[in-house]
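Only one protein chain is missing; all other protein chains are in place.
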Amino acid sequence: MARWGMVIDLDRCTGCAACGTACKAENNIPFVDPEESARDRTINWMDIIPAEEHGEHNGGGPMMPRPCLQCDNPPCIKVCPVYATYLTPEGIVAQNFGRCIGCRFCMAACPYTVKYFNWHDYRRKDGFHLYENPDVSTRPAGVVEKCTFCHHRLQLARERARVEKRPFRAQDYVPACAETCPAEAIEFGDLDDHNSRVSRLKRSPRARSLLQELGTKPKVVYLVREHQNEIG
Amino acid sequence: MKAQRPNPRTVRAAQLGLLAVFWVSVIGIISWIVRLIQLSLELHDIPSASIGISLVAIPVFLLLLGLANYVFLGLLWDDSHEAHPSTDDER
Amino acid sequence: MRAYGHFRQGGDRSRGVLIQIEPRRSATAERADKWVSIRPGTETVFALGIAHTLILEHLYDEDFVTRYCVGFNDSVGPDGQTVPGFRTIVLRDFRLPIVSEATGVSVETILSVSRAFAKNQPGVAIGTPELPNGSTRLGLRLAVRYLNALVGNFGRPGGMHLQGEVPLGGWKIPEKDILGQNSLAQPRIDGAKKGFYALADDASETLPQKILTSKPYAVKALLVAGLDPLFDHPRNKDFAEAIERVPFVVSFSSMPDAITRKAHVVLPDAMFLERWTEDVNSHLAGFSSFSVGQPVVRSEDSPLGLEDTLLKVAKKIGGPVAESFKWNAFSDAIFEAAAPLAKAGHGYIAADPIKEQFRTILTRQGYWQEEFKDPKQFWKALLNSGAWWDAGDETQGAGSQFLHPTHKFQFFPNGFDWHLAAMRGQMRQSIERALGLRSIGRNLFPHDYPRPGPKKGEFELILYRPLALISNASAELPWMQEQLGPHVNGRWDSWVEIHPKDAKRLGIRNGDPVELRSESGSLRTQARIFNGVLPGILAIPVGLGRPEGGRWAKGRGADPRVLVRTEKDPIRGMGVSGITTLRIRRIA
Partner (left out) sequence: MKSDETLGSDAHLLRSIEETGRGFYVAVGLLLLGVLWGVFAYGTQLTHGLGVTGLNQPVSWGFYVTNFVFFIGISHAGTLISAILRMAQAEWRRPITRMAEVITVMVLFIGAGNIILDLGRPDRALNVLLYGRYQSPLLWDATSISAYLTGSVFYLYLPLIPDIAILRDHSSKYRFLYTVLALGWTGSKRQIRILDRAIAIMAVVVIPVAISVHTVVSFVFSMTLQPGWHSTIFGPYFVVGAIFSGIAALIIFMLIFRRAYGLENYLKYIHFKYLGLLLLTMSFLWFYFTFAEYITAFYGNEPEEMKVFWAKFTGDQAIFFWTMVICNFVIPMTLIGIARLRTITGILVASISVCIGMWLERFIIIVPTLSHPRLPVETGSYLPSMVEWGLMVGCFSLFGLFYLLFTKFFPIISIWEIREGREVGFEEVVERVKSYLPNEEKTPISEGARG
């Protein structure tokens, strides 16, 4: 069975946020109104965050995309009281919107702050709903949502393979962010397949996990930038 | 003292009813805990944690239930021969 | 950006080095190996400072300079006087302490950037075509070209290339009918191609003034497409007044902007996903290409694209107009234009990277194979892949890169000297100033005209366009509004970026409401503390603050251009925002 993972090359990444926009379109992520946004309630499964810290409130620094890190040892799953968030056999940290009771324990437990809450019913009925992706359910008020590695795309790819009467291949399945990245900075694939590009990149000396010290074993790995020191 | 006295049979029924409520809630809680163990076994979701907690929790609830029975039944069926005026009154 | 990815981690090659010279730490500067923060408007001096180092340290390509360049060394003019060459001027006028003083960049940094530039070859110097203040600044472009010439960058792999023409066909210049002839006999309303705008193809900057004064004649009809002059035009306030004088205004807009409110007829334009588009790829690509976009979402009530509307109008007019616009639909016109590409003798339909690499090699060896006999088949393939490209351009040698009759690089371009020669002192000076050039003897040389620095307590203002507001319609898109400026958590609103030290001094905290005041106007917005602007500089994103628009854009944020004086640009003809000094204060 595959173990899906992602490698984000920060040396290639330009911080353009195309991945985040693609993600919003693909996963029917509601845009919250400006008033809600001002209350810090924007939902960004693929958020663009500073890659380095420049001290409090200084802003800036190179930006990097941050999806759900899809930990192999996810702190969020442990604390869920109702099995609303769980690890699928293929290593995707899934979120069951229909089961979630909205206690937000997983949000409090996630060290990467990748979980988002529907403070209101953000589903739109003013025409924007016509642009929704029919493959992804929209979320009601009061539940937590997060990046699912575009899990529906995996299901679609499997179904397509079945219809075309051929075996399912790992390259049939790519999340929207990886597909969109104009700088080809996001690599996606099966980490257990040692020949796949993603697992080769993951073994690169530039590979780093976010907050590695926590032992969460993220399946989204970053390749750090190379620094050339000779320029003063 | 006062003319109306509660019907002793109703009183006894209500008292036993209280005990029954206690039984039902404790049994409910225990069966809930058992259900959670079952679920964690089914889903391979760290059953050891569930079993560990239940090993402490279930005896505590059983102890409370036992104590309740001891008090309720002990006080209600008090067959000591000392004077107990108020119960006499009721009869 | 794919090119950037390749530049950084291209597999079999060493990692590219990127140095960004900019007053504000932009997204590019963030990604650069080094960000050189520089005083706004002093980039030309900086470039010439690098040239100074390259020459002084003999880091330049002497072979290239001798073989392909004119004007490097001193020469003797027709009058027998010595004309100082590029080398002399640069060594004389751009000593590093002087450059350092002007730009605010340390001598060490100028040296290290120069050495890095010389060492990491092939490497190119790229000048921002549009600076934060919006000006053309010919002088800066020239200075940047000097750097490329000094390292011999023209016509070699990884260097600068003149793009080949895309051999499109089909569209002929229509025959002029009587109406057309009469119209063209009249002087241009905007006054381009003469006077101050002698170098400009059109000068929309003057348009509101001309409409208001009805000189040389009254404007009876105005067709507006692709922008909202009541917002985008630097003289938008004048334009708002002028528009009232025009008896017939047509707006082609896909969004309810300010001009559609005023227009007499609105012919809604389709959004980019609903319409046919074509593009001949522009600068920096290193190869020439032609791309076609087809409608991907199209419903019954999608409006026609602008081109299709015009074709319909032409049909209705009939006569020679209808004949000139003979196509039934814009897609037919694109089809006809693209057809010659199939038999061009070079170039292919875009394909997967491996195939493209193979074809690049073939092309460079001089092979070409016709892919499609049938134009219909070619068209189908073009629509499938979306683009045609020609990798062959890179093979041209250094000499072919220069259109000048000598086929050499001119350190002192005199292509437009005759325009200026005819002008009298005052006008010539003001044009030179606007272009960032100055006369040295008979030659023009890049020059940063010194501006009065900010007074005590004043700031210099930088305007920039964030990536999320890159197109006119972006402000209408909620998803774009949600990520206007991830670097400072900017969403749904404008902000002004201020350095932490300045903020602390003025008692401004992140998110505080502030008021900005300059000579031209005042503005209220919120402060964002950002160490990517230098102390003494404020930066504000442009693109918000639309007075009219859809529900997500209208009235949202603030338009910082009210703070800025408009300067004339003699080449683009469109007014540009000047560099401004201003004050900031917190509002309780």
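As written, the chains take the letters A, B and C, and residue 1 is the first residue of each chain.
The rule is simple: contacts are C-beta pairs under 8 Å (C-beta built on N, C-alpha and C of every residue); 3 or more make two chains touch, one makes a residue touch a chain.
Small disclaimer: the values here were computed from a predicted structure and weren't measured.
J.: Which shown chains does the hidden chain touch?
T.: A, B
J.: With the full complex in mind, choose from A:Pro50, A:Gly91, A:Pro175 or A:Gly189 the residue touching the hidden chain.
T.: A:Pro50
J.: Of A:Ala25, A:Ala94, A:Ala109 or A:Val136, which sits in contact with the chain we cannot see?
T.: Residue touching the absent chain, from the options given: A:Ala109.
J.: Using the touch definition up top, pick the residue from A:Val7, A:Val93 or A:Val143 that touches the left-out chain.
T.: A:Val143
J.: Which parts of chain B are in contact with the chain that was left out?
T.: These residues touch the chain not displayed: 1-2, 4-6, 10-11, 14-15, 18, 25-26, 29, 32-33, 36-37, 39-40, 45-46, 49-50, 53-54, 57, 60-61, 63-64, 67-68, 70-72, 74-76, 78, 80, 82-87, 90.
J.: Which positions on chain A touch the chain that was left off?
T.: Given the touch definition above, chain A has residues 36, 39-43, 47, 49-50, 52-54, 56-57, 61, 66, 75, 78-84, 99-105, 107-109, 111-113, 116-121, 141-144, 210-211, 214, 216 touching the missing chain.
Everything that follows uses one rule, which is that only the chains that are shown with their structure count from here on.
J.: Among the chains, which is located farthest from chain A on the basis of C-alpha centroids?
T.: B
J.: If you average the Cα atoms of chain B and of chain C to get two centres, how far apart are those centres in Å?
T.: 83
J.: What whole-Å value do you get for the distance between chain A and chain C if each is reduced to the mean of its CA atoms?
T.: Spacing between the chain centres: roughly 35 Å.
J.: Would you pick out the residues of chain B that each touch at least 2 other chains?
T.: Within chain B, no residue touches at least two other chains.
J.: Show the residues in chain A shared as contacts by 2 or more other chains, in ascending order.
T.: As it turns out, chain A has no residue touching two or more other chains.
J.: Spell out the residues on chain C that touch chain A in their complex, using ranges where they run on.
T.: 1-2, 4-6, 8-9, 15, 17, 19, 25, 27-28, 30-31, 33-34, 108-109, 111-113, 116, 119, 467-468, 478-483, 486-489, 491-493, 497, 500, 509-510, 528-532, 556
J.: Would you mind writing out the residues of chain A in touch with chain C in their complex?
T.: 9, 11-17, 20-21, 24-25, 31-32, 34, 37-38, 42, 44, 47-50, 54-55, 57-63, 128, 182-185, 223, 226-228, 230-232
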